[in-house]
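Shown here: the complex without one of its protein chains, the others still in place.
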Amino acid sequence: MEAADTREHYLNADYGVKSWLLTTDHKRIGLLYLISITLMFLLGSMFAVLIRLELLTPGGDLVQADTYNRLFTMHGIVMIFFFLVPSIPAVFGNFLVPIMIGARDLAFPRLNLLSWYVFMVGAAFTLWAVITGGVDTGWTFYTPYSTTASHSQVLWTAIGIFITGFSSILTGLNFIVTIHRMRAPGMTWMRLPLFIWAQYATSLIMVLGTPVLAITVFMLFLERVLGLGIFDPALGGDPILFQHLFWFYSHPAVYIMVLPSMGVVSEVITCFARKQIYGYKFVAISSLAIALLGFLVWGHHMFTSTQSVYTALVFSVLSFAVAIPSAVKVFNWTATLYKGAVTFEAPMLFAMGFIGLFTIGGLTGLFLASLGLDVHVHDTYFVVAHFHYIMVGGALMGYLGAVHFWWPKLFGRMYSEWAARVAAVLVFLGFNLTFFPQFVLGYLGMPRRYHVYPEEFQVLNVMSTLGASILGLGYMIPLVYLTWSLSRGPRAGANPWHAAGLEWTTPSPPPTENFETVPVVTEEPYSYPISEAEAV
Amino acid sequence: MTTESTAHVAHHFDTAEQQQKAATFGMWVFLITEIMMFGGLFTAYIVYRWMYPDAFAEASHHLDTQLGALNTAVLLASSLTMALAVRASQLGEKKQLIRRLLLTIALGSVFLGVKAYEYAHKFEEGLVPGAFFRFDGPHAHHAELFFSLYFGMTGLHAVHMIIGVGILGTLTWMAARNRFSPAYYTPVEIGGLYWHFVDLVWIYLFPLLYLLGRHG
Partner (left out) sequence: MSKFPLFPEAASTMAGQVDLLYTFLVSLSLVLSVGIAATLIMFAVRYRRRADGQVGDKVKSSTALELTWSLIPLGVSMFIFAWAAQIYVAMARPPDDAHEIFVVGKQWMWKLQHLEGRREINELHVPVGQPIKLTMTSEDVIHSFYVPAFRVKADVVPGRYNTLWFEATEVGSYHLFCAEYCGTEHSQMIGSVHVMEQADFQAWLSGGSSVAAMAATVEEDGAALFQSLGCATCHKDAPGAFGPSLVGIYGEEVRFADGTSQVVDDSYLRESILDPTTRLVAGYQPLMPTFRGQVDEEKLLRLVQYIKSLSEEGAVADAAGH
């Protein structure tokens, strides 16, 4: 077995810090991102722990109000801009997009490395803001609070987010060009793995939305430094314009987070059901539909913000429409299991968890799209619960599914299966216990971003904190067994899951050039049974 | 193909054509992101123009239409020289290529020079938003909004111009070192795309900022 180690692959092709920091290999860059965002996730989690501890009691016992406001703001900023948005695209997209379409690298390898450096510079500015006192505006930076009232490190954070945005833009651009121009012979659009369709749709959003965020944050920056009045009503500016511009990016950004996870689920479900996906075209096209419709619904964040009734009606009806392609995906995944040959390895558990949690997240989205009901639950814990179901229950479950599914491909080692299953179950249970009570809290009327709250809300908050501790445990376990597997895990063959897909036809870890010979694609994706040669 | 003509093809591309198409396509995608970025500022401009038409018309009178028109002409001319430069690179006419690139750089610099003069003038007149903003009349607050957007939009455009001049400089240097041939001129082509885009932005900025709302 150890003889396999002498084979040259992307991990041992070169050694030393320089070989990593100057690499243009998309696989190594994916790993650089993996390390970076894992650290950011731990940081964001620390903030979450403090938030949940503070909310154990109705009074402000643990931290001051100002500290609490900084905690939830930085939790949001770190988790969204520095973990969830880059998570699957920057790690697994980077690693897998070229391999899955049979290319040797992304179209622009140096640009790819640049985007990681840009990400790190943005992260550095944001961390500087955290260290020098943090920022207290909420991750939404609503004006005029963020421009005239806040005394926190708005500027450093704004610079950090502005810069990081370009990392996202460059990654999206690279993926779009790669998927258009670098496909192996025979890899037609209708033969693309659904993960690729999801990455493509995600990249469209990154490319179209992120520049608007950049310019909005830039205006916020200038306004705060120079007092221009663009968003200041006292000088004739319009604070609501900021909300429009902000949500024009930040609503589609939710789909940046969840679409890649949907792609992961399609890969995992088909593999562990040993079956072609049900309704390939509908699943593929629904990703694009979500990406494009997602740009037309931003106003549903502003139903109570003096927006006109007619505008609200339009945004509401479109928000209902965007739910349909998501529903189509859920139905097709379920139908895929029909007459399958299903097993329940850890990635499959995460994928099934995703479907359950995303379904609840999606359905509660309908509550929020409902105008007359949104008025009551807007800016309450109902919203907090809803978007955690989408962004944690959905996006993060998908990310963990991806980690467990492709870990053997990344490192050529297996992890402890039973520990992974325990983690999957703990995450699912802990998550529900954390966030389900928050739906009730929200409907009862507890506003979000409250440092102290009326006593009648305590029971549900205690439940939530209890759930969060289980959830936290569920996140910590994988850190242990995955780290362990790096050096001690049993070696994985090229295709430990017997999965279809080009990435499983090349050795684990893959060679620097990905394939020994350029593959030629002759089949639809997920054509089971896979040929003998692929089943190594 | 000889080894010489494929030397510029990076390891992960199969053919020179694939590489060229990828690069051009990448530039188009990038230009779309640029449109979205300028789009945010244009949106803000249109909203406030609609809210405060009188103030914006009055403020735009403080811009120098003649200098704006001159700059428009300069940029249009530079687009022509750029297009000719791309043509020269396709034909492998090295001397023409370098001459036309230098001419484009010169025109771009003229534009930036005129812009700098305009900025300096605005600074003296107290029309730069912020603590030293001076504007007589009842519309002062809203005029400040106009100038915020004026500096924001033309400033972002000028940054793009400066980057463009830098790119053209690099292309000239590469041309001088015989990097281009009729088989490989992709950098000149996508540099040209970028330059035309930056011109195009100005074609929108000029009427929006300088001309709209002027009564004779």
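Going in written order, the chains are labelled A and B, and every chain counts its residues from 1.
The rule is short, and it goes like this: contacts are C-beta pairs under 8 Å (C-beta built on N, C-alpha and C of every residue); 3 or more make two chains touch, one makes a residue touch a chain.
If you're wondering where the values come from, they're calculated on a predicted model, not measured in any experiment.
Considering the whole complex, the residue from A:L226, A:V440 or A:V462 that touches the absent chain is A:V440. Considering A:T306, A:S487 or A:T517, the position touching the chain not shown turns out to be A:T306 (whole complex).
Looking at A:D14, A:D379 or A:E513, the residue that reaches the missing chain in the full complex is A:D379.
When the full complex is taken into account, the listed residue touching the unshown chain is A:K275, out of A:K275, A:H388 or A:H404.
Residue A:A234 is the one among A:I35, A:A234 or A:L486 that touches the chain not shown. Summary of contacts with the chain left out: across A:V121, A:A321, A:M414 or A:V521, the touching residue is A:A321.
Of the residues in subunit B, those that touch the hidden partner chain are 52-55, 138-139, 141-142.
Panel shows subunit A; residues 65-66, 69, 136-138, 142, 144-145, 148-150, 233-234, 236, 238-240, 273-276, 278-280, 282, 303-306, 309, 312-313, 316-317, 320-321, 323-324, 327-328, 330-335, 337-344, 352, 355-356, 359-360, 363-364, 366-367, 369-376, 378-380, 440, 443-445, 447-454, 459, 528-529 of it touch the chain omitted from the view.
To be clear about the criterion, only the chains that are shown with their structure count from here on.
Note on chain placement: the centre of subunit A and the centre of subunit B lie 35 Å apart, centres being C-alpha means. Subunit B contributes residues 10-14, 18, 21-22, 25-26, 29-30, 32-34, 36-41, 43-44, 47-48, 51-52, 129-131, 141-142, 144-145, 148-149, 152, 156 to its touches with subunit A in the complex.
Residues 98, 103-109, 169, 173-174, 176-178, 180-182, 207-212, 214-216, 219, 222, 226-230, 235-238, 241, 245, 513, 518 of subunit A touch subunit B in their complex.
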